[in-house]
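Note that one protein chain is taken out, while the other chains of the complex remain in position.
This part shows chain A:
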Amino acid sequence: MAFYVVQFLTGLASAASLFLVASGLSIIFGVTRIVNFAHGAFYMIGAYIAFTLTERFSGAFGFWGGVVMAALAVALIGVLVEMVLLRRIYHAPELFQLLGTFGLTLMVEDLVVLIWGPDDLVGRRAPGFKGAVDFFGQNIPSYDLFLIVLGPVVLGILWLLFQRTRWGVLVRAATQDRDMVAALGVNQKWLFTSVFAVGVFLAALGGALQIPRDAVHHAMDLRIIVEVFVVVVIGGLGSIVGAFVAAVLVSELNAFGILIFPKISIILVFLVMAAVLIVRPWGLFGKPEAAARKTPGLSVNPWRPLTSNERLASLAALVIAALLPLFAGNYALTVGSEIAIFVIFAVSLHFLMSVGGLASFGHAAYFGLGAYGVAFLAKMAGLPMIVCLLLGPLLGCMGAAVFGFFAVQLSGVYFAMLTLAFAQIVWSIAFQWVSVTGGDNGILGVWPASWAASPSHFYWLALGVAALVTIALRIAVFSPFGYALRATRDSLLRSEAVGINAKRIQWTAFVIAGTTAGIGGALFAYLKGSVFPDNLGISLSVDALVMVLLGGVETVSGGVIGAIVYKALNIWLVSQTDLSKLVLGGFIVLIVVVFPKGIVGMLEMLAQRRRKSPPPGSSLLAKPIESAE
């Protein structure tokens, strides 16, 4: 019995650490609607700075003072980031802020290694909380007890802050309806900055308090960020109590789950999130999001098919790309193939995100399923390459059909997180089912048949498929189906009122996008000759998001350009410099600031300005419509 009590308390201590970080993320998202990917980075910087301070100053004052000072220092950095970077992009398309914070995260990962060195750092134990308390023969670390108390205390302070202060009232009002708060004359700028500072402070405090139990190292951020997001979503976005309950739920399920299934930790949080979101689409304590007061239509130029001149230009670009094997070497051709494959992948996500308004955080699942489909067919059934390429993507299609059915019942960030949960579930199956998938050692020896083996042939194959897929999806965008899909994106209520079956349209779009991603995955398997769980992983899903956002989410061809720029730059930087993450992150941040509409969005705006006399009739539409904010 004593054991179960101690296990429960241990779970509570884990929950407290998780809650500190999660509450900050929840507040930031609730008010600013920023998906703050850099929250893990702030957590990590908090731990590093606290390490330095607590090593420098000894004693109880030195330790606790160091922890608090570190959190304050990081909060200051947060304020700086908010004012310099985020303020410029609040009006950018939804999720664009994700791109900026992603760039920051990349930079921080390299910076901490530059500043603090590559070794794992182990800090001091907390003065006064070094030992353990005996509980009927079981030891509970006293630091765990401290954390168990701290969690509810922080919850209480936040509650008081939100219920009893004017600032709290404004924060709650903004969480519910920020347009209305703005309309009432509240200075949003400072409200957002202060909220961001509080959120970052909590993240950094969470990181600093890990010093007595963890090692400080440069991968701490990624270790926590996804988990924290999941906790926030399970609890319901913007709900502090929800975040607390979710943290306890996840930690306790893990503490007791490992007694029965020792391998469950790897997937537990995602299983819980999928289950919760299917039953309660807004999390345990969340409320349905207030309908956004978006202007129907976009804040950029309305979409139109390419003019005949633009078609000719695209064709010319394709022809030039197809001539590459005449003058480029094998390496350039293989990189070219890889870029073409990522164009397919990005275009498929772009279709879902830009046309359907459904941002998937787990799109790599269908890419990877396509790759595994090919690997199974080629290695187990021994089928020839053409057959594998045709049938392999069907696995992606099936996955998208099943998961898409559940996912399209939700919208916004909840949709994104459910797709993430599904992707992680697929990933863990590939990772765990060693006898079939080879686990993380993957499936090797999936090389192309001799007719496609030479780099130039494979390049033409990849380029041809990429061109076909891009054209097919463009046709779909301007087909009646595409219009219906855009209608569901722009106004769900109105589209349903005119008789569009929104869920079915969205589900169909999800399946189309998943199958297309599967085609990319199938080619990728042959390009690399092997398939690994990585091909379904979070980082690949994030890459796809970054490509679409970089290209421009409100454009028709953003996916293509984003994929080419991001992938080419990534491969080149990794090859040329040891600080590729720092440079790439810096580049992304720069793009975010300079081109808040993405690369293609920016080009379109420039083209628009240059056009001296717009054709009559389109002038009204061509004027950028400001959003209502």
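FYI, a contact is a pair of C-beta atoms (placed from the backbone, for glycine too) under 8 Å apart; a residue touches a chain by one contact, two chains touch by 3 or more; residues count from 1.
Definition applied: contacts and distances are computed from a predicted model.
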Field: Absent chain [UniProt protein name; select from "Rhodanese domain-containing protein", "Acyl-CoA dehydrogenase", "Amino acid adenylation domain-containing protein" or "ABC transporter substrate-binding protein"]
entry: "ABC transporter substrate-binding protein"
Query: Looking at A:V149, A:V169, A:A183 or A:A219, which makes contact with the chain not pictured?
result: A:A219
Field: From A:A60, A:V149, A:M180 or A:L259, residue that would touch the chain that is not displayed
entry: A:L259
- request: Among A:V79, A:L444, A:A472 or A:M602, single out the residue that touches the unshown chain.
  value: A:L444
Statement: Those residues of chain A that touch the unshown chain are 3, 6-7, 10-11, 13-14, 109-110, 113-122, 130-132, 138-141, 143-144, 212-215, 217-220, 223, 227, 251, 254-255, 258-259, 262-263, 265-266, 329-332, 334-335, 338, 431-432, 434, 439-442, 444-445, 447, 455, 524, 528-530, 532, 534-535, 539, 571, 574-581
